[in-house]
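Here it is, the structure in full.
For this view, one protein chain was removed and the others were kept in their places.
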Amino acid sequence: MDFAYDAKTEELRAKLLRFMDEFVYPAEPVAEQQLHDAEDPWARPPVLEELKAEARRQGLWNLFLPDPEHGGGLTNLQYAPLAEITGRSPHLAPEALNCAAPDTGNMEVLTMFGTEQQKKQWLRPLLDGEIRSAFCMTEPEVASSDATNIATSIVRDGDEYVVNGRKWWSSGAMNPNCAIFIVMGKTDPDAERHRQQAMILVPRDTPGVQVKRGMHVFGYTDASHGGHAEIVFDNVRVPADNLIAGEGEGFAIAQARLGPGRIHHCMRLIGIAERALELMCRRAISRVAFGRPIARQGVVQEWIAESRVRIEQARLLVLKTAWLMDTVGNKGAHTEIQAIKIGTPIMAEWVLDKAIQAHGAGGVSQDFPLAELWAAARTLRLADGPDEVHRMSLAKRELKRYL
Amino acid sequence: MDFAYDAKTEELRAKLLRFMDEFVYPAEPVAEQQLHDAEDPWARPPVLEELKAEARRQGLWNLFLPDPEHGGGLTNLQYAPLAEITGRSPHLAPEALNCAAPDTGNMEVLTMFGTEQQKKQWLRPLLDGEIRSAFCMTEPEVASSDATNIATSIVRDGDEYVVNGRKWWSSGAMNPNCAIFIVMGKTDPDAERHRQQAMILVPRDTPGVQVKRGMHVFGYTDASHGGHAEIVFDNVRVPADNLIAGEGEGFAIAQARLGPGRIHHCMRLIGIAERALELMCRRAISRVAFGRPIARQGVVQEWIAESRVRIEQARLLVLKTAWLMDTVGNKGAHTEIQAIKIGTPIMAEWVLDKAIQAHGAGGVSQDFPLAELWAAARTLRLADGPDEVHRMSLAKRELKRYL
Amino acid sequence: MDFAYDAKTEELRAKLLRFMDEFVYPAEPVAEQQLHDAEDPWARPPVLEELKAEARRQGLWNLFLPDPEHGGGLTNLQYAPLAEITGRSPHLAPEALNCAAPDTGNMEVLTMFGTEQQKKQWLRPLLDGEIRSAFCMTEPEVASSDATNIATSIVRDGDEYVVNGRKWWSSGAMNPNCAIFIVMGKTDPDAERHRQQAMILVPRDTPGVQVKRGMHVFGYTDASHGGHAEIVFDNVRVPADNLIAGEGEGFAIAQARLGPGRIHHCMRLIGIAERALELMCRRAISRVAFGRPIARQGVVQEWIAESRVRIEQARLLVLKTAWLMDTVGNKGAHTEIQAIKIGTPIMAEWVLDKAIQAHGAGGVSQDFPLAELWAAARTLRLADGPDEVHRMSLAKRELKRYL
Partner (left out) sequence: MDFAYDAKTEELRAKLLRFMDEFVYPAEPVAEQQLHDAEDPWARPPVLEELKAEARRQGLWNLFLPDPEHGGGLTNLQYAPLAEITGRSPHLAPEALNCAAPDTGNMEVLTMFGTEQQKKQWLRPLLDGEIRSAFCMTEPEVASSDATNIATSIVRDGDEYVVNGRKWWSSGAMNPNCAIFIVMGKTDPDAERHRQQAMILVPRDTPGVQVKRGMHVFGYTDASHGGHAEIVFDNVRVPADNLIAGEGEGFAIAQARLGPGRIHHCMRLIGIAERALELMCRRAISRVAFGRPIARQGVVQEWIAESRVRIEQARLLVLKTAWLMDTVGNKGAHTEIQAIKIGTPIMAEWVLDKAIQAHGAGGVSQDFPLAELWAAARTLRLADGPDEVHRMSLAKRELKRYL
């Protein structure tokens, strides 16, 4: 269990912290104004392209990708502290570094399982930040935490596959730059449980693809993350070469995609929690009620101390998980991956709730980032399966030790 | 402690429940569609006027107002169960009955303290549901839970008063039908603590009134409640007759306005919690995961049972508070008024959170009312002063018994 | 829903409050000293007999029993506030008034189901406070919240019944004055689910009865309540006339016994919580830390306010349950009876935990009653079936409304 930040990590952290101070934080109000002035509610702010250019120039680009040729060549443990830092400005920093979900997972999939042609056509522009992508997995009609429930069909017809189905919560798909979808569906519903599924590349402009609407989370469209689309695939035809890896490989790809994503999400949440705690402290110092700064009131001190205790614990568990994935693989880190999925969002939600309360009515409004970040943390108790499913699964593994 | 629903209450409940079933619930999808199609984001849906006409026809109108001439002539205890029922459709029912905040409080103020002229000009159209109103109290720069912090000035200048200041969270003020503001400010900053303030009527179209923007709560504009405006009063001049009651009376008016509002809010929250529990049960019955309805899973059963236990307790305390206000007055019910302000929102928030979780990702979206209602309940932990202020005050009174 | 304390209740409350002040509270240190000096760890303090005599003299005797001939002739709603008051001195007051569990339940059973002979032999001395009794239901080997699990057998053999089995948590049975057990067992294991059981009177000194040991609750023997015995019944023979009501009646008797007991337990818990809150307030006022009384520290104020809010809510729900039982019977109050079983112990546990914390290390010790009362409250989350069983059952009833 060696979570120390090694020399490479420290160097990148220093560089990234400087980048945040010099470019990202100053860009926050600019982006907000640009979004406010934009006509297209799904447009990304122009300042973001400047941030991307600068990040790339500085070598802060595609750090998430373990592949040293195209990405940072970093281990999970090396990348985790960088993801945390980007979490402090979650609407700009991850995308500025080309390290934003769901592109990260999609690029990993293409790196691992893509054909040369697929890489050339879709991975290359994704790595260059020229296009964005979506991952179409969850379906409105079924409890998607059980992959056997997937109803979307991918049927071979000559040199093509025909895709039919309805997806939602396809994050990023409302972004005008989103050009390609990775769609999960069933190629063989009669195969055994985990060999029924496949993944296929569907360009967004393919006939039959209908992006119906963006889902809201607590009133937010999450436009800064490209929204969460509901999409109908109505007899959508794509070349057979668009299939990734092969029929029946969908479940395996999904599993491979999962682990690092959890680490990224959780580390960003820790960055979010750190920012919330900082805002809470600053507010507590500056706001006077009943004759003294609220920083001197016991209840607020409890919130601050308890936030620190919880953040520290959560971070260590995520780092341990990253280290485990690096050393024994995703499978060996199964319990920990689930543990951080359960524990981190609830920690962040708690800290954000207290930070909101310390801000008074302003805390729930657009004047502070807290309410929106809260909504993101709350939603992560459901995304990738509700906590309850993960707790059930973790418990069963724990119980097995005594059977 | 007799909280029994008497004959009059039962009769009105039966009538109102029928009205909900026959008119309000069916109007919900209509209103949603109308709002979706409207150009003005602050417009109210036309179907609402139909509901208002029908409610008035049925005698379900202004029930909140104890004054039997213009209102329902009901006690707090008689009105409370009706407010609960309207809470089950909080975007339509309260306004349909002309019982929506902040008009209710404003009409009470005008009934109790208004001059004949003020009543004629503003109370009458409010009672008729022709215009709506706002209450401008909270200010962005100060902790407004302490009334001595109010910075807005109301200065006599000949036959006029000149109002200067900045308000926010003026609920209802974004509604195009909102015609009149009751503004809290200081007429004499040097008077003793609770004699510095006054309230004055400011028509929304008075020169110098600038409605700057609507505040968001967790991504929602709360347009269905007329939003929450930030308003600048820049040398706004109104006739001296627009003052309510007199200089120095502002604090007393605010206190008088407070009690019934708390009852209304809390009873509506209980209605909201009941609706959430119903949705949770229906979802639990209909949704299958891992081979059986989630209604048969222990964790969901815990949520349902615990929700029932909490709702029952909260309702009884609100009813007791209503009964106390009727029998010993607002002052005698001080502890209970604070207790329901503390306990009810947190109860509703808890139930809504579990109902959301039972709905999966859909729960946080626009496809169910849960997330928006959650945001409303969460915000009530801050509105009218954060819980912490109320707990501090309640504790001091408790401690006094032993000093 | 009329929970008002009527004239009779108010009169008895006044009398009882006076009795508490004049006799019970002053007897607390006396009893403690007597117990400390006693040789028999299960002995009851002599001062208790003085309290009993005085209570009887004042007409504060057997108030729990609805039967006006032998008891108080009170409704559940009339008795509940009196039970609350006795809860403030739970080791002395209930027994002083001959209103202590499990005698109360046992006397109710004998009143309702006993033969003349049974009444004469056992009910009479119980009503006179001359002997005490135990109720032998729970068994160590099985989950006793499911009555069909009962393994004790009651087998007819000529003019006798032969009892075999092992019971535990038979409260009161360690008390040297305990003379009679009501034992639940099966007379016909093959009958339908709820007709298998019977109850039978077994004098404690019957050959074959072995009181093995007292169960501890968190280190306490609960000697002040007669302890909680583990008892073996080894071929215990009693006359056939000792059977209560008849073979197969055991389950029905148990159900009839249940409702009022819940009310009593819960109201006493509310009295306990009130005492804990009082102790917390007094401590907070008198204890100085870091230069000011802890009563002025925000966290302690939060505890006090929150305690008040929770106690008020719990009391109202118990009173409503009592009122329901009086008006629509135990069956109509089923949901509420379960709700108070779930909600009240957890409320009392919370208040006691905070009161302990406010007392520092002394709070967990024998110098204050808080730790022992906490253990009692905690145990009530398990007694009569764990919370989880009750929540499951309540949820199922709630869900049925939508099936």
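To keep things simple, chains are lettered A, B and C as they appear, and every chain counts its residues starting from 1.
In this text, contacts are C-beta pairs under 8 Å (C-beta built on N, C-alpha and C of every residue); 3 or more make two chains touch, one makes a residue touch a chain.
Computed from a predicted structure; not experimentally measured.
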| item | value |
| --- | --- |
| Which of C:4, C:17 or C:143 contacts the chain that the document leaves out | C:143 |
| Contacting the left-out chain in the complete assembly, out of B:297, B:327 or B:393 | B:297 |
| From C:117, C:235, C:255 or C:365, residue that would touch the chain that is not displayed | C:365 |
| Chain A, residues in touch with the chain not shown (by the definition above) | 1-5, 277-278, 281-282, 284-285, 295, 298, 300-302, 304-306, 308-310, 312-314, 316-317, 319-320, 335-336, 338-339, 342-343, 388, 390-392, 394-396, 398-399, 401-403 |
| Where the unshown chain meets chain C, residue by residue | 138, 140, 143, 145-146, 168-169, 215-221, 287-290, 297, 299-300, 356-357, 360-367, 371-372, 374-375, 378-379, 381-383, 386-389 |
| Residues belonging to chain B that touch the chain removed from view | 297-302 |
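By definition in this document, only the chains that are shown with their structure count from here on.
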| item | value |
| --- | --- |
| Remotest chain, chain B as reference, centres from CA atoms | C |
| Whole-Å gap separating chain A and chain C, where each centre is the average of the chain's CA atoms | 54 |
| Euclidean distance of C-alpha centroids - chain B vs chain C, Å | 43 |
| Separation of chain A from chain B, taking each centre as the mean of its C-alpha atoms, in whole Å | 37 |
| Contacts with two or more other chains, residues of chain A listed in rising order | 297, 299-300 |
